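Before any comments, here is the structure.
Below, a portion of the complex is reproduced, with chain positions unchanged.
As written, the chains take the letters A, B and C, and residue 1 is the first residue of each chain.
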Amino acid sequence: MFRLENAQISFSGFSLNSGLLEFEKGRIYCLTGPNGSGKSTLLKIIGLQLQPDSGSVSIEGRAVDYGKSEELLKNRRNISYMLQDSRLFYASVFDNAAYGLKIRGLGAAEIKEKVNKILKMLEIGHLASRSLKGLSGGEAQRVRLARNLVIDAPVYILDEPSAGLDTRGRELLAEILSSYNKEKGATIIFTSHHKEEAYRLSPEIISVIDGKVSPIPRENVFTGSAEKTGEKLYRFRNENISSIYFSSDHAIKDKVSIAIDPEEVILSLTNVHTSARNCLPGTVKNIKEIPSALQLTVTAGEDFTVLITKNSLEEMSLKENSPVYMLFKATAVKVIN
Amino acid sequence: QEKTEPVKLTLSTTTSTYETGLLDYMLAPFEKENNCKVHCLSLGTGKAIQVAKDGNADIILVHARADEDKFVAEGWGVNRQDVMYNDFVIMGPKEDPAKIKGVKSATEALKLIADAKQPFVSRGDDSGTHKKEKAFWKKLAITPVSAKDSWYMEAGQGMAATLKIADEKSGYVLVDRATYNFQKDKTRLVLLMDGDDDLLNPYGIIAVNPEKFPHVKYDLAMKMIEFFTSERGQKMIADYKKDGAQLYFPNFKNPRVCK
Amino acid sequence: MDYILEGISEAFRLILSSDSEFWNIVWLSVKLSIISTLLASVIGVPAAFFLVIKKFRGREFLITVSNTLMSIPTVVVGLLFYSILSRRGPAGDLALLFTQTAVVIGQTFLILPVVVSLTVSTIRSLDKSVSETSVSLGANKTQQLLMFFSEARFGVAACLITAFSRVFAEVGVSMMLGGNIRNYTRTITTAIALETSKGEFGLSIALGIVLLAVAFTINFFFLKFTKLYRTVD
């Protein structure tokens, strides 16, 4: 879909280089990194909002020509881009949400239907005729989201979409993005400062640090099928993993991806009976020291990453090839997509 | 000798006398001798008279005999004196399509213009010049109306501007001689007739009535009238020349009355 | 005070009259002013956008020039175009002097700097996020500009109203280039000048009141119609 080759841009005191960076159609990407590291700048380059000083951006194999303004506009309109500080215009909530459709020339009836639908999905249907005055921070953010999510585009690029949202709002956002991805095959690229979000939605994580971009391997993300085994409880399995229990408030279709936070896994030498639904036997494959913790790779059908403290390791006298059990709660498993 | 703050005297006058520079020339010695400062308001005739009627001037110098008499008769002014006169001329395009060159009477000339439907630009501003022109039409029993009569145009402006419009439209125009002298090199129009007694343009000077406005500087105003009508003042007027031509003719002693 | 009272009653009489000459004068004033304002907007607004958006040497200088030209006296504009349109001038053959067209040309030039300067200041005071957001949502150049105007609508209203007011109230250009010719190029302001020079102060004030009444009506409907007053706040 998008391919950046050494796309580079410099401001006084800051410069960003994309290196070779590819985004595949129909996948979800999350950019993470410290403040001022260049995430928004990179997004703007991908989203054709900013022309790089050098290097190239190509879309579906075709290099973007920034001189051809019509082609550029067409490409831009294939992207629903949400700026980090996107502005709400002096108009009603409805009119704001409708803007993207209006400039794409949709008819009034269609706009009305679509906008009302997305407002309802984001649970701000009651605000439709409100002016901006007095909107709460989260309400305003939902209006911004509505404005972008109402657009039917093959690509959504969203810069900190969950800023200011409450738990419910983040959930709604994740659901909508996930359904766009699954049902319409939309490519989604977003940024976030909160790990849960990356875990909830995005298998592909790209780290941007000080202008340097590096895709980082996904941790504990597995794809397989799910079956319901209790109230809100599901059992995951694939060819390598026989069963991982997870809970979900929403109905799960058979195909599913899950992710497990490496910090939430407890290692045990014995198979114990606990409230943790999951207790997987495995073997330590690799031990790596990282700042303030140890990172273990444990094979249990698939490779799991687990973070524990140094002291635990010593106490349990774990070594490579030690057999261990991995304990984690059903709630520690996040459903992706 | 102790020098006191000069007294302020406001003279309301028509644009022509001021713009020809006559007043600056005349008033310099007067101000010096009387330790006064004359504030000249150069306005259209109608406005000049109106300002005085409102009590905002001490003395007026204008050329619109009928209005002057009315001004005195209504008690606004006292001691009207003839000061000087100049005259009007008729200018027009060199080709003179209405053939007025050589005609002796202004009335006849205007009739020729009207008959030939040649463009004529009127001041149209109720000034002394306009009033003079209207008197001719009245005699001819013609009432031309701007635009309705395609050849007749009321400019509603001052003399110089009216002359410029006439120039643009290649029309005829009634001009005072001072303006003619001043503009003759700047216009394509030429002098086609002058010399008719009907074209004389006399100026009168009037003090504002102190009974109407106690604040007016009546004594000083009277002194100015005295100065303008004195032998010395009259000589100064006769001596005032621009580009070698005399602009005004003193007539305090022998008023050439115009009908 | 007499003149003011006289002016007020005379104004009523005029407005209630069916004197066609009077109404023609009013209509001509309105027509010329609106045309000039529109022309000046059509030229001035893109110019202002250019001055704000393009970065080039001498940009601030040009803006200062535009600010300066707001000070150009109407008579001077009149004289400049007189020199050009006069028979002896370079465009003399067009025979435009003392026509309504000449007035429109002069008036347009007169308020062009007003439109440019005020639009520049209006756009400058807008946040960059306006254009960035509309572009990010897929707006093309035109839609982007429209959003600028929509966001700056109070500034735009003020700009248009100021330009219109300036031209509606001006007399120098109309006088010099129109010639105040009765039944042809006489406007309310040149009529006022004429009556004033005649000493008909009451009538002048009456005409002034009529002019203001017309301006009020135009402002009122302009603002109502274009909804330029804050509806969302």
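In the analysis below, contacts are C-beta pairs under 8 Å (C-beta built on N, C-alpha and C of every residue); 3 or more make two chains touch, one makes a residue touch a chain.
All values reported here derive from a predicted model rather than from experimental measurement.
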Composition of the entire complex, counting every copy that the file contains: A x2, B x1, C x2
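Here is the rule we use: only the chains that are shown with their structure count from here on.
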Inter-chain centre distance, chain A versus chain B - centres from mean C-alpha coordinates, in Å: 91
Centre-to-centre distance between chain C and chain B (centres being mean Cα positions), rounded to whole Å: 36
Where chain A and chain C are represented by their mean Cα positions, the distance between them in whole Å: 55
Multi-chain contact sites of chain C, meaning residues that touch two or more partners: none
Where chain A touches two or more other chains at once, by residue number: none
Touch list for chain C against partner chain A, complex: 127, 129-130, 132-141, 143, 147, 150-151, 153, 230, 232-233
Touching residues (chain side chain B, partner chain C) in the complex: 43-44, 46-51, 124-127, 145-148, 153-158, 161, 164-165, 167-169, 188
Chain A residues touching chain C - in the complex, by the definition given at the top: 47, 49, 69, 73, 76-77, 79-83, 85-87, 89-92, 99-100, 103-104, 131-133, 147-148, 151
